[in-house]
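Let me begin by presenting the structure, written as structure tokens, before commenting on it.
What you see is the complex with one protein chain gone and the rest in place.
And now, chain A:
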Amino acid sequence: MTAASTTNFDEMLNGDGSIRPAYSDFCEWYNSQDTAWLKRQDAEAERFFRRIGITFNVYGEEAGEERLIPFDMIPRIITAREWRKLTRGIEQRVRALNAFLQDLYHRQEIIRSGRLPVEALRNNEAFLTQMIGFTPPGGVYTHIVGIDLVRTGPEEFMVLEDNARTPSGVSYMLENRETMMAMFPELFTKIPVRPVSDYPRRLARSLRACAPPAYKGGKRPVVAVLTPGIYNSAYFEHAFLADQMGAELVEGSDLRVVDGRVAMRTTTGYKAIDVIYRRVDDDYLDPLTFNPSSVLGVAGIMDVYRAGGITIANAPGTGIADDKAIYSYMPEIVEFYTGEKPILNNVPTWRCSEPGALAYVLDNLADLVVKEVHGSGGYGMLIGPTSSKKEIAAFEAKLRAKPENYIAQPTLSLSTVPIFTNAGLAPRHVDLRPFVLVSPDGIDITPGGLTRVALKKGSLVVNSSQGGGTKDTWVLDE
């Protein structure tokens, strides 16, 4: 093992090359393994993933082309103490997000109080006027949230992004653990790792707890997962979750409104659904209300929703809370609704819509990360330090043309965790997406999450669509 780089925090190694306590048991095991055997296991993991079909489709590539997200077998390990602090911070943030949404679609106290400028809502497509004045069943807006965290130091986890629409990746959290347990069972008898496998059961319970007024008791509420279909990049996950929850996996073409309920076409006729976990965007949800050309959704579902006939998870219009322009106000939002200082910090963010901030960003493009306010998946962003002069100049033109479309952040010195390579362990940058379930019964955070890792040396981009991989994430038991 080589000493970690001195410029960033390595989660396994101290600056002097010694091993941090969280990783000591793992490293002891690792060093006693035969390298050739580990290499064989590494290759075996890929075959395993292909066989069970954990693949994703990449947009823009030949139709039906399925790729694997590379899996790295060195776990990312978080101590019990670190996790306790993280969960407190995440819970606080998710509570604030739901209170924020409730407020935005009702009295808008935060705007009246002057903490959030009304401009943040104006012309923001993520704010759905159809949701104004309506409270979702159980008062829950974001049933499933993924909070993207980055680590920059021993005590410093920061929130990079909130995913309050339809966060994906939880199937990788579960399959990565399955894979690790299948490949290295002895590790789990040696090291007390908190389990993640009951996530689907918790998800099902959490969704059922939000049944709509039309559900009159009796049998359990009927839950269905709405997928755009097998060509969607996350289809595997949709099928996986439906399967594990024992829910129906439905497509728009299976659904229609029957007698004031959203119902699915079964072999014996239409059957009403109580809770729909939709994995299609707001815009495609209802052609009568939103994009009229959508065939992925259900005509009339919004009317049924507003009349209490169905629960939609996550609620339409939650995108306003994870919008990148709103993100910069999250410290104020957390404080406004919880009365507490945020436990987890935001990454400092310049809103390019503000002239002073724009001037600073333009002067420092080579050092900053600039993101589209509405972008996702690592597309359409500039990473100043790794971009050429030409790329920066091209981006500058776009930024000047529409500054309100962008935010900028400093290039963070993301923590590293080693990955397994043929030449031994090598540090790579990581982030972390824990998954949070919200129901009237409370907030439930699965111990662990999805660790994404940039496989290229020095790269900071962890998105799977851009060559990122994943790791199993261990939260150690007390």
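The rule is short, and it goes like this: contacts are C-beta pairs under 8 Å (C-beta built on N, C-alpha and C of every residue); 3 or more make two chains touch, one makes a residue touch a chain; residues count from 1.
Keep in mind that, in the parts below, contacts and distances are computed from a predicted model.
S.K.: The complex lacks one chain in this depiction; which UniProt name from "Alpha-E domain-containing protein", "Hydrogenase-4 component E", "(2Fe-2S)-binding protein" or "N-methylhydantoinase B" does that chain carry?
M.R.: For the chain not displayed, UniProt's protein name is "Alpha-E domain-containing protein".
S.K.: Among A:N123, A:T189, A:T267 or A:N422, which one touches the chain that has been omitted from the display?
M.R.: A:T267
S.K.: Out of A:S18, A:S253, A:N364 or A:T386, which residue would touch the omitted chain in the full complex?
M.R.: For the chain that is not drawn, the touching residue is A:S253.
S.K.: Of the residues listed, A:D243, A:D363 or A:D441, which one is in contact with the missing chain?
M.R.: A:D243
S.K.: Since one chain isn't shown, list which residues of chain A touch it in the complete complex.
M.R.: 50-53, 230, 235, 239-240, 242-243, 248-251, 253-254, 264-269
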